[in-house]
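For reference, the structure discussed in these notes is given below.
The complex is shown incomplete by one protein chain, all other protein chains being positioned as in the whole.
When the chains are written out, they are named A and B in that same order, and each has its own residue count from 1.
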Amino acid sequence: MLRPESRGNEDVLKISNLNVIFHTYAGEVKALNGVELSVKKSELLGLVGESGCGKTVTSLSIVGLLPPNAEVVSGEILLNGKNLLTMTKEEMRKARLKDVAIVFQDPLTYLNPVLTVGSQITEIIATDTEMFLPKLLEHRLDEIAQVENEKGQLDTELLSEKRHLNSALETGRLDANEIKRLTRNYVLSILRSVRLPHPEKALESYPFELSGGMRQRAMIAMALIRRPKLLLADEMTTALDVTVQAQILQLMKELRNEIDASVILITHDLAVVAEVCDRVAVMYAGDVVEVADVDELFKNPLHPYTRGLLASIPRVDSTIDQQSSIGGSVPNLIYPPSGCRFNPRCPKAFEKCPQTKPELVEVSPRHLVSCFLYEE
Amino acid sequence: METNPQSEAVQYGRGADIRHALHLLKRNRIVLAGAIVSVASVMLALLSGLLVNPSSWNQQNSNVILCWNNPAIDWHITNVFNCGGTVYPLGTDLYGRGLLQMIILAIPVDLWIAFEVVASAVLIGVILGGLAAYMGGLVDEIILRVTDIFLAVPGILLAIVLLVVLGRSIPVLTAAVLITWWPFYVRLVRSQVLGEKEKPYVERLHAMGASGFRILFRHVVPNSIFPVVVQATLDIGAVILTVSALMFIGLTPDPKFPELGNLAKQGIQFLFTAPWLILFPGLTLLLISIGFNLLGDGIRDIFDPRLRR
Partner (left out) sequence: MRLYEYAIRRLFLMVFVLFGLSLFIFYLTRGLLPPNFAISPYITPRMDDAAKLSVARSLGVATESCPSYSAFVAQQIGCITPLWGQYAGWLKNVLTGNWGLTLLPGVSGSDTTWHVFFSRFPYTAELAIAGAILTILLGIPLGVISATHNNKLPDHISRVISLGGYSVPQFWFGAMLQIVFVLYIRFNGAGLLPGSSALATTCGICFSDPGRITSYSGLPIVDAILSLNFPFFWDSIVALILPAFTLAITSIGAITRIMRSSMMDVLRQDYILLAKSKGLKDRVVIYKHALKNALLPTVTVSGLLAAYLLGGVVIIEIVFSWPGVGNTALVAAEVLDINFLELYVLVTAVIIVLTNLVVDLIYAKLDPRIRY
């Protein structure tokens, strides 16, 4: 799972001190409490935590789609150096189109029921045809090149098409019908790359006519077609059957080799993380409490919460007399605990813990923890 | 180890519901205004007998017909008749009766008819709609087709036919409007009950041995009644408008009868010479209608579980 060759050193995403509050009638929910997170190029980061710990809020903050009653109190979200939080609406929209894509949890509610799946994918290309045109042309030219390789030469039709497309590459212009044809072609190839069976039929189908796994692949296709630099997968497999889940994860692993994107895989399921990710970040009640490479985290969890999480996973190779669990319950974020938010449930808490929030510091190479136990 | 005091009861459950409702009510003064207006009209209706002599509608004073002497408004019309001594705040009508007094007498009439129609429609709706949804099959089909038949004709036309055939009287008018209205309630209650009866608690009650009717009328119907209440409140306004429209086009038992549409009917002939005749009764109808519409909207907004934030 580690790919040192392709992992770059630059941060694609860097979140600093992100504080987000929700204004509700019951009070102010302090959902994110100074989140610190970074993702390097081509890295697959797993973001784990219980429901309500702020994983989805973080992802929505990155794409700028928080609900109207949310307020970003402070912080920075740098995507390749540019701060997403200070962008204009139009800049943010373009960023969503080309730079960061998000795949959601339950494709049935996230796909428009009255539009065909094909229409919901091709509209992405239509949003900025100019930008996508080179890719459309190159893709078709690659296909023609393949035919040339196989057959040794091209017939007159394909030859003239090749010449036509090459000139379009230079002029940057193509007529509308051609664009439609190329778009359809390209979309079909993307659907094939996500292993969607019968892609032509899928294009004309409505979401309710497809199975859960197929819908999820279609959503992934909608993300991939934009070639984003950052892909957010928010509980992507949670709504699927276990077998389908396995297929989708397998797909993600295969796609890693093809796409150049960094991925944040949000999940509450540690098994998924162990399966696919390079690095893991653990969140609790709006804080990032630990970040490490996957093997390191499972071998050597430092934060008491992480330890509790790992300990509560049932093991096949031992009997369980008593299920281990973390005492207490998830805190109320309207009146969160002071200092380290985990301190009321922490078996190792001491006087310093409720006083201030611990910083996320690198305790050993590439292993960060936010806990006073390690801050000496 | 310190823990923060957490008053959970206030964040979840009843506390949050009521705070939410009050917050909405405070935020929406307009709804409050509507509630006040509708309550005020009901109070006015109840007190009308004390404010104005109830039999004065049957009198006639030929000296002061169609006159206006309230200095507050100048109609810029030539030849407005003079009323002589007494001041009529809203002018007089074709029979020399003070318009303000007639309006005060007319409000309870309209409100009472509206109330009768809506209450009866709700009752019929609950019975037939509940039966249709709960029993399904042939009963459902028959009831639905019958509502289809009534929904195929505009209410006003049916009302005209009925009033022609059965004579013009208030009971017939009430029945005619009721005939137009009941199909909506049957359908509304039916769709509500259909949704409700799928819920697990119904199956549990059944397993415990409760009879169909008991489940229907003591459990399912009360739980699905909320949209019906909202619709009924909104419909009070709509029924008043319909009744007054019917009277306005002439389907009244007596041209002097104190009813807002009937009063306005006189006004159409004198539209440009005595505009107050149509203006004030219409304005009263508008206010009452707005009041009940806002009240109905307000009830829905405050208690609708879907709008929770």
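Miscellaneous remarks
Methods note: a residue touches a chain if its C-beta (ideal position, glycine included) is under 8 Å from a C-beta of that chain, and two chains touch if they have at least 3 such contacts.
From a predicted model like this one, the values you see are computed outputs, not experimental measurements.
Among A:Asn112, A:Asn166, A:Asn185 or A:Asn300, the one in contact with the hidden chain is A:Asn112. Not every partner is drawn; the one left out touches subunit A at residues 63, 65, 93-98, 101-102, 104, 106, 109-115, 120, 123-124, 127, 206, 208, 219, 222, 226. On the side of subunit B, touch with the chain left out of the figure occurs at residues 76, 145-146, 148-149, 151-158, 160-166, 237, 241, 244-245, 248-251, 261, 264, 267-268, 271-272, 275, 278-279, 281-283, 285-286, 289-290, 293-294.
Basically, only the chains that are shown with their structure count from here on.
Separation between the centroids of subunit A and subunit B, computed from CA atoms only, is 54 Å.
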